[in-house]
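What follows is a set of notes on a single structure, which appears directly below.
The complex appears here minus one protein chain, its other protein chains still in place.
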Amino acid sequence: MSARLEVAGLRVRFDTDEGSVLAVNGVSFALRPGGVLGLVGESGCGKSVTAMALLGLLPPTAAAEGSVRLDGRELVGLPQRELRQIRGREISMIFQEPMTSLNPAFTVGFQIAEVLRRHEGLKRVPAWERATELLDLVRIPEPGKRVGEYPHQMSGGMRQRVMIAMAVACNPKVLLADEPTTALDVTIQAQVLDIMRDLREQLGTSIVLITHDLGVVADIAEDVVVMYAGHVVESGGVDTVFANPRHPYTIGLLGSVPRPDIGAAEGGGRLREIPGFVPTLREPPAACVFAPRCARADAVCQDGMPPLSEQGPGQYAACVHPGPAAVTASGGAHE
Amino acid sequence: MNGYVLRRAGTSLITLFGATIVVFLGVRALPGDPAVALSPENPSPGVLHAIRVQYGLDKPLPTQYVVWLGRALHGDLGTSPKTGLPVTQTLMERVPITAELAILALVIAVAIGVPAGILAAVKRGSLPDYLCSTAALGGLSVPHFWLGILLILAFAVHVPILPASGFVPITDPAGNLSHMILPAVVLGTGLAAVVMRQMRSAMLDSLGADYVRTARAKGMSEWTVVGVHALRNSLVTVVTVVGLQLGVLISGAVITEQIFIIPGIGKLTIDSVFNRDYPSLQGVVLITATGYIVVNLLVDIAYSLLNPRIRVAGGAR
Partner (left out) sequence: MTAAPATAERPRTGGRTRRKFLRRPPAVIGLIGVVVVIVVALLAPWIAPYDPDTIQATTVLSPPLTGGHLLGTDDLGRDMLSRLFVGARASLAAGVLATVLGLLVAVPLGLLAGYYRGWQDSAISRVVDVVLSFPFLVIAVGLAAILGPSLSNEVIALAVAQVPVFVRVTRGEVLGLRELEYVGAAVVNGAPDRVVLFRHILPNTLNPLVVQATVAIPNAIIGASVLSFLGLGEQPPTPSWGTMLSDAQQYISQAPWFAVFPGLAIALTTLSFNLFGDGLRDVLDVRMRS
């Protein structure tokens, strides 16, 4: 199997005043060319840190271990000089905050053209023309006029499309999208997702979609990786996992998604919350990291963090008591 | 944008008008009879009366003010009783000297302050940061005149490579520069400290911004990230701050010119205070305030040009 992006045992350690913290602890997944993978979890679970580690853009206090292979080439440990050649060209990223992620002092055209001039060696004029085409590609009306505008002259949805144009300018192999729709209102969200879907079809871009929005994942992704407190707790095909979640955390997450199709009577109308707090990410976990919030937790769960085990074809969960949602319901996890 | 500039210019005009009143009244508040001050040594009562009539000092204050302002607008700031020269002429000779000093100081300040501020911000928390930050605090803490004395001691007395004081017109560039370099360093030191501190904090703000993260994620070189994306946004703040330092520069020039005996407007200010040369004092203070107000206006306009958000918002802040 030839994976475009293959992440194995990725760990990210932060040095803090109170000792070292493992923000990401053993994340593995693989992404085929043109594939879309959803990286799901609550805020603070390590999904954004994972993305920054893939880009080699961790802060100086953090260090990554493990393996990240792009078309077989190992990225972890690569010098910044070489990573800069990869960032923006082979792997690029869209951030959550379209309002602040563009530089207010430069026109959007300059900011898109800049990537092309750096990575494709385009001269000023062709780069500008290409930037205009890219704005058209992300369906910005009147691209010839918009290309010379400053970010503050644009709406949030428009800016996020500029970010996408910038990210796909060099036709990257992998696009990391960190909560690309969270800051946008619903209609704009759908448009942005449409654009990303098109890009993937037209350009064959693989996408890692980082989000806490399971609806978005169901909409666009093929595979899903669920993270909790720096660990992968469940992974597999979107259809499989969503239809038959095995890890109690995934079950809880799915339970907390409003499901209008189920209706209030079955308890789907309201957002359900998983009780408890995400633990601090000390190492090594003496027990299963989810145990403090888990209705199924018992003495076995205190023995350590369980490894991922195969639950079905391509589906893995890190749980000693895996099982379908019904078990949880009868177990009394959620009322 | 034009609306913003016009409104801003209007405020400046009001401020300038207020400044003329302050200068007019301030000089009249100085001890001594202005008629005596305006006349040659030991005037007779007849001469005094003639001077009162000539300068309109026998009229009520508002009338005097209007007459004075009218003349000032026509470039007539009176005649110095000390030198017998028209004040306007003296100012035209002296303003360029101080301007040269200020520009040299500004060049030194920017040449030191901007790179040091960037370095300190990029290497935050490291030895270069501590060195630059401490040096900047030192620069803020050292009084101009003492630094001047120390530099004279070092470069004119101990290792006599530069003149201790005096001034050579710019027609002799080498001589001019050799006389100007120490005063410019003295004047530039404090300003360099201000520029450095502003630059550092503006750069720290920019470097932590999301758009800098975006630039890094685009694979831009660190040079571009710091030198284009972060710097451009920081410079807007720093240009403003530097522009507003003109008052500080003039304050510094007052004492620096005194130490190095440079015949600029700073020395003229002090000399006219001590000589009770009121027409000169009035003229020099008026020109200083006007310069300050005009530069402030220009800085604001430059800021609105550099910062596209303001340009479009039309100064709606």
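In this document, chain identifiers A and B correspond to the written order of the chains, with residue numbering beginning at 1 in each.
As a working rule, a residue touches a chain if its C-beta (ideal position, glycine included) is under 8 Å from a C-beta of that chain, and two chains touch if they have at least 3 such contacts.
What you are looking at is a predicted structure, and each value in this text was computed from that prediction instead of being measured.
Here is the thing to keep in mind: the chain we left out touches B in the whole complex.
Taking the complete complex into account, B:Ile255 is the one of B:Val87, B:Ile112, B:Val225 or B:Ile255 that touches the chain left out.
When the missing chain is restored to the complex, the residue among B:Gly26, B:Gly75 or B:Gly227 that touches it is B:Gly26. Within the full complex, the residue among B:Thr15, B:Gln64 or B:Ser178 touching the omitted chain is B:Thr15. Note on the undisplayed chain: of the listed residues B:Leu57, B:Val142 or B:Leu162, the one touching it is B:Val142. Residues touching the missing chain, restricted to chain B, are 11, 14-16, 18-19, 22, 26, 29-31, 134, 137-138, 140-147, 149-150, 152-153, 157, 241, 244, 247-248, 250-252, 254-255, 258-259, 269-270, 273, 285, 288-289, 292-293, 296 (touch as defined at the top).
Keep this in mind: only the chains that are shown with their structure count from here on.
Taking the mean of the C-alpha atoms as each chain's centre, chain A and chain B sit 54 Å apart. Interface residues of chain B facing chain A in the complex, by the touch rule stated above, are 209-211, 213-222, 224, 229, 232-233, 236, 307-309, 312. Interface of chain A with chain B (complex): residues 55, 57, 80, 83-89, 92-93, 95, 97, 100-106, 114-115, 118-119, 150, 152-153, 163, 166.
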